[in-house]
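Partial complex: the chains shown occupy the same locations as in the complete assembly.
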Amino acid sequence: MVRDERLPESELGRIADRLRGDWPTAEAVDFEEALGYHETLPDEKRFAHVLESADRPLLQPRAGVPRLDPQVDLLTHLWEDGGADLLPTTIDSYTRDNEYGKAQEGLDEARESGEDTLNGFPAVNHGVDGCRELIERVPGPIEVRHGTPDARLLALVTFAGGFQSFEGGPISYNIPYTKRRDLGETIEHWQFVDRLAGLYTEFGVRINREPFGPLTGTLVPPSIAIAIGVVEGLLAATQGVKSLTLGYGQVGNLVQDVAALRALRALGEEYLPDDVAVTTVFHEWMGGFPPDEARANGVIGLGGATAAVAKPDKVITKSPQEFQGVPTMEANAAGLRTTRQLIDMLIEQDVTLDGIDDEQAFIERSTRSLFDTVFDLGDGDVAHGTLRAFETGALDVPFAPSESAKGAVLPARDDDGRVRILEFGDLALSADLKEVHRNRLDERAETEGRDCSFRMVADDVDAISDGRLIGRPKGSTEGWT
Amino acid sequence: MMPRTVILGVIGSDAHVVGITILDQALSAAGFDVVNLGVQTSQAEFVDAATAHDADAVLVSSLYGHAEQDCRGFHEQLAAADLDLPTYIGGNLAVGQDEWTETRRRFERMGFTRVFDSETEPQEAIDALRVDLDISTTETDRESVPAYT
């Protein structure tokens, strides 16, 4: 049974040796040699250093193409024309499924045809040398962003390849991404990733780890996102990770978003050990975008304004082409610059909003309720408690495809546009907290002259892409999307 | 009279979960017994669930554009399991610029009783089930559950 205990070094080595057989490039991984390589990197390519020493929110886009040269060009464009402060390398879907053979076929095809047949950069296939070439040819620090439930080999290769930041976690890269992955097994897999990051850290190479805050990206109540982020942070800290970036995805209500980011930072600093440097990342709206670049720019604008008020350490930006899928690099850079303009115009202003403290206190109480239940269910062990909490529905994620989650929680916006909970399932919130959610949703129901029901949820899911925040009734809800 | 049982699922390797979650809620609220197989459901899982639960209807969802491949042979499998029941499919069924009428006909020829596009409201599916399963409105209205349960 999985426990929140540090993976012994012998076990780490044993697993690493087994993983080497999974794909030939893993053979080139040599921990001591990799330490030496990392030491050659200048400060401006050390991810944790850049992030933790920043005095303003840093901007980071998403981006990944299969071949090395185009990936260098793409990241260089986002750096130079977009003014990105931090860079990403998004990994392809085959790698996320550990299908390195298929990724190789895609990469070979891309190299032959010049067309991108993969939706990201297959870092394992590029191997240690390919990763290092990318690190060397691109001017900024780069994070591995992926969505891989079992990311052990990916971490092994990319850490040796010079990457110093790695997104994901056992809950956040399982529950929202897959149907049948066993959560206990995923926790074990991420203990390996985190232990490896911890080992690099012990030897002076500070690897930044970033749980994926937005989860399903669809109206996730802040307390759920924060509780899961803190749990993943604790699991990582146990393995020796010292640089943690906790994440949160914009819901679109200014007060709730600012309050949530403050709660995230406060609870992260409270729950995580003192020697862990906690930073925060704000994801611009991850739900459906309007099918119109002008309106999409409005959504991005609100994201930038929220970031300027909340001042997270990092902002993950969206592009005006979000609706159509992968943006051109020009659109991706445009999203960065629109966000930058709003932040730079607003950040020196004293913008103090009423109601932040109350909302923050409510989010913190709710998060504590969830977190304490996890802790209790595990008899003090966070790993075990997490498993039990998801089994019982005490911890749950709305719209999660995973069989490991009950998926009984349903969110809806209140009359002010804040995300509340309509269906709790067995979510571990006390009666008084549930009462607040119900009252707020009843207020909305009264405003709209209809009952609280799944219709609100359906309307809210589509609202922003339809050009508003709250899914007020107008007769068009969608059932099959 | 017993509530009717409907099987719900997203077919193939499609992982779009929002629509089916809302459809589940809508059908439950309308008084149906819903067996929600979730995303990434195979044809065999639909057939097994329909048999095991003695289902009255099967609702298939597909959003990622591969519905035609994923549903090929589905009605033959249902027939092989001696299942004769209404089957609905809904979602993003057309790839590219196909006319909707053409798309609908193609899925009807494959054996689906009804074909819905992605703009369809849950209520339309509920109304169709009432007709196809011969349920009077009063009956299901009596069965409907409040939202907070």
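Order of writing sets the chain letters: A and B. Residues in each chain are counted from 1.
Basically, a residue touches a chain if its C-beta (ideal position, glycine included) is under 8 Å from a C-beta of that chain, and two chains touch if they have at least 3 such contacts.
A quick note: this is a predicted structure, and the numbers were derived from the prediction, not measured.
This file describes a complex whose protein chains occur as A x2, B x2.
Definition applied: only the chains that are shown with their structure count from here on.
The residues of chain A lying in touch with chain B in their complex are 177-180, 216, 218, 398-401, 403, 407, 410, 422-423, 438, 451-455, 457-458, 461, 476-481.
Here chain B touches chain A in the complex through residues 15-19, 21-23, 25-26, 29, 38-40, 61, 63, 90-92, 116-125, 146-148, going by the rule given at the top.
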